[in-house]
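Omission of a single protein chain aside, the complex is shown with its protein chains in their original locations.
Let's look at chain A:
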Amino acid sequence: MIKMIGSLLILFASTAAGLLLARRFRDRPREIRQWRSALQSIEAEIIYGRVPVDQLAEDLSRQMPEPLNVFFTLLRDQLRIKRLPLQEAWINSVEQFWPSTSMKVPEKEIILQFGTTLGTEDADNQKKHIQLALAHLEREESNARQSQQSNEKMMRSLGFLTGILVILLFI
């Protein structure tokens, strides 16, 4: 009886771990896509509205879906309440925000790089930088999709199968 319960627990835990790992693969392209739409909004606001960054962050924190709105809320608070310079606020927000997402280092680098150019140029150059970041993100997104296709299912079944293996070994 105890054996039964133990093996069920192991099976449950390893399946859950597999699902979690699979979710990381599933969420990453989705989150990169969110970033791309955020950058597109930023572009439109800068080109047509000349909206300053703190206002932009405020707007996007309301417009963007979870989890990206958290980033812009962080950014807004750093700019408005702590009154940090934009570059510093951007880096801080990225560092705080990243661990809670499924995104990896390459996207982070792109966003950090983009942060160093935001607000330092006129609208035309700003647009070029946004386009560049968008192109990079697009590439990362397709990479993420590929690895999602090859890994997501594998992770899910791997979790379950590892559980079975461990149980068989113990028995």
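Keep this in mind: a contact is a pair of C-beta atoms (placed from the backbone, for glycine too) under 8 Å apart; a residue touches a chain by one contact, two chains touch by 3 or more; residues count from 1.
As a convention for this text, contacts and distances are computed from a predicted model.
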item	value
Chain not displayed: protein name in its UniProt record ("Amino acid/polyamine/organocation transporter, APC superfamily", "Ethanolamine ammonia-lyase small subunit", "Cytochrome P450" or "Stage III sporulation protein AA")	"Stage III sporulation protein AA"
Contact with the hidden chain (one of A:Asp27, A:Asp54, A:Asp77 or A:Glu152)	A:Asp54
Hidden-chain contact residue, picked from the options A:Pro67, A:Pro106 or A:Gly119	A:Gly119
Interface with the unshown chain - residue positions in chain A	46, 50-54, 56, 79, 83, 85-87, 119-123, 126
